[in-house]
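Every protein chain except one is present and positioned as in the full complex.
Think of it as A, B, C, D and E in the order they're written, each chain with its own count starting at 1.
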Amino acid sequence: MATVKLLTNEEAEKIPAVKEVFDEIRDLRKTDFINNFWRALGAADPALLKRTWEGLKAVMMTPGNIDPMTREMIYIAVSAANACSYCLHSHTAQARAKGMTEDTYAELLSIVGLAAQTNHMVTAMQVPVDPEFLA
Amino acid sequence: MATVKLLTNEEAEKIPAVKEVFDEIRDLRKTDFINNFWRALGAADPALLKRTWEGLKAVMMTPGNIDPMTREMIYIAVSAANACSYCLHSHTAQARAKGMTEDTYAELLSIVGLAAQTNHMVTAMQVPVDPEFLA
Amino acid sequence: MATVKLLTNEEAEKIPAVKEVFDEIRDLRKTDFINNFWRALGAADPALLKRTWEGLKAVMMTPGNIDPMTREMIYIAVSAANACSYCLHSHTAQARAKGMTEDTYAELLSIVGLAAQTNHMVTAMQVPVDPEFLA
Amino acid sequence: MATVKLLTNEEAEKIPAVKEVFDEIRDLRKTDFINNFWRALGAADPALLKRTWEGLKAVMMTPGNIDPMTREMIYIAVSAANACSYCLHSHTAQARAKGMTEDTYAELLSIVGLAAQTNHMVTAMQVPVDPEFLA
Amino acid sequence: MATVKLLTNEEAEKIPAVKEVFDEIRDLRKTDFINNFWRALGAADPALLKRTWEGLKAVMMTPGNIDPMTREMIYIAVSAANACSYCLHSHTAQARAKGMTEDTYAELLSIVGLAAQTNHMVTAMQVPVDPEFLA
Partner (left out) sequence: MATVKLLTNEEAEKIPAVKEVFDEIRDLRKTDFINNFWRALGAADPALLKRTWEGLKAVMMTPGNIDPMTREMIYIAVSAANACSYCLHSHTAQARAKGMTEDTYAELLSIVGLAAQTNHMVTAMQVPVDPEFLA
């Protein structure tokens, strides 16, 4: 069930701007597999596909202080709070591919759960920010 | 502005179940500072205060695979998605106290932003989960 | 800070459709106090003010199976999840006015926190629904 | 999977208050099709069905400044943020029926994504409101 | 579809820390049925399973001012706002098992809907809190 169509490989081949992004995804990820998110974006708008892929490369694939597995775990945390089923499936798979063990996943779940619990209680009580926390 | 009162130090001293938790917070954090969240929970219900503190100790202060700074960053990610102003102030302060540099914080912001962007677009399109992502 | 203006009593008196609603609010609540939500809606659009007030009367003030205090507590639960600061202040005040004690409020907070915690963990894991739960 | 039953046409015919609403939906939309949302509400409570339908008529079907297609697109934007799968399917179908092209849909997706991205980053940083933005 | 495996009864029997919790769930609920949430948590981490179950017992099964059916209804309200499909199925089933009639469920739905509607409108307008509502 989707509100959009998903580009097949054959359709993607025929749209140069899509083919360029798909080729790069395959090249950088060293796999022929193109997941449905890119097929949906490509069907919607090749320019949106390209911008989104460029954003993902800059944020998730550029070397930095946060290691690739941890970036995926942060992604999972946000996706849980936003209730994005697709994102949870895809980024949990990617976090595991980047080394997340089941023990580490359980720790992640416990942090996400605790944060949500205290988020909701603090918000309910409208606790005022301590001056000590101001930047 | 709050929907609850906040226990003063004097009031906390007079409620043994609260004093016990506050003493442990001060002891483990090596500071006299008790932030407003605990003062609000203590005013609401000492048993709820104790359960919440025990949960936080188990999740955030027990040695594990995820380092303390990263735990705070995951907390921030969830709190941003849940729009918890207090939590963002308190856990950003704690992440910095545990070593988060401004560079690392900027990376965190960019991941949180990207995840939110793709969460909303994927959800809008109701993209079906690829069979490859199923556990 | 608001993105709208708030009607003063004098301004409200001059707009018949607003005056009619304000008079009924004062009459049914037995107080002269009109809170800012109604002043904002009245400034935005008297017809929206009236529809919203009619909806609130039907849902919150019509006799039914759920008592008035519990209705306010359910309202608080939703408002915490939606991070509505104004709503939490106004409906916590109303829940207390309708009999919510501090003990009951602490129970409410603990349920809201637990639900949020398990909501986020279940969503993160994408736990499939047990057939036993289907209607 | 649902937590409620859905009224069949035969059941709906036998409940006068439901039949009245269903007849009006069919009449105004010029189709025999009654979607599941109304069947669920009718099963839950005919009065809630009627109030909800009256609200929808007032907001979505009364002539105003915002054209019908744009109203559906705003609906989609909110539904994406609230992760309402059913709503996204039904209102995307309706937006298309009211003229939303695939190009326009791609623009909508890009705005929803950008708003979510900046919402989360701004909230994470707790950026103070500029005085220039106050009403 | 899940991002985790679910413990079978045979697997659960072989992990003492899981078996202990499952036995207690069966004992307190007077049924052999263990729903998938516990099977998922047990697979992820027996310690997280135990902490979560202890939390649930303390909040949902300890006598207090809020009756068991109402606790489930508050749970439903939060789960609707957080869009937790599994939680809605499981807690709606439990609310019904604890006496929630269809009339009462319809009232709950109407309160959840009204709260969401006003939450979003108030937040959009950034209505300032009336001094009268401050604790």
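Definition applied: a contact is a pair of C-beta atoms (placed from the backbone, for glycine too) under 8 Å apart; a residue touches a chain by one contact, two chains touch by 3 or more.
All values derive from a computational prediction rather than experimental measurement.
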By the document's own contact criterion, which visible chains does the hidden chain reach in the full complex?
A, B, C, D, E
Against the chain that's been left off, what residues of subunit A make contact? List them.
1-5, 47, 51, 55, 58, 129, 134-135
Contacts of subunit D with the absent chain, listed as residue ranges
1-4, 6, 33, 35-37, 40-41, 44, 52, 55-56, 58-60, 64-66, 70-71, 73-75, 77-87, 89-90, 92-93, 101, 103-104, 107-108, 110-130, 132-135
In the complete complex, the non-displayed chain touches which residues of subunit E?
76, 79-81, 83, 85, 88-89, 92, 108-110, 112-121, 123-126
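What we mean here is this: only the chains that are shown with their structure count from here on.
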What chains do subunit D and subunit E have as common neighbours?
A, B, C
Sharing over half of the contact pairs with D-E by residue number is what counts; pick that pair out of A-D, A-B or B-D.
A-D
Taking each chain's mean CA coordinate, subunit C and subunit E are separated, in whole Å, by 22
Centroid of subunit A to centroid of subunit C, CA atoms only: how many Å?
34
Set of subunit D residues in contact with two or more other chains
1, 3-4, 51, 83, 85, 88-89, 92, 109-110, 113, 116, 120
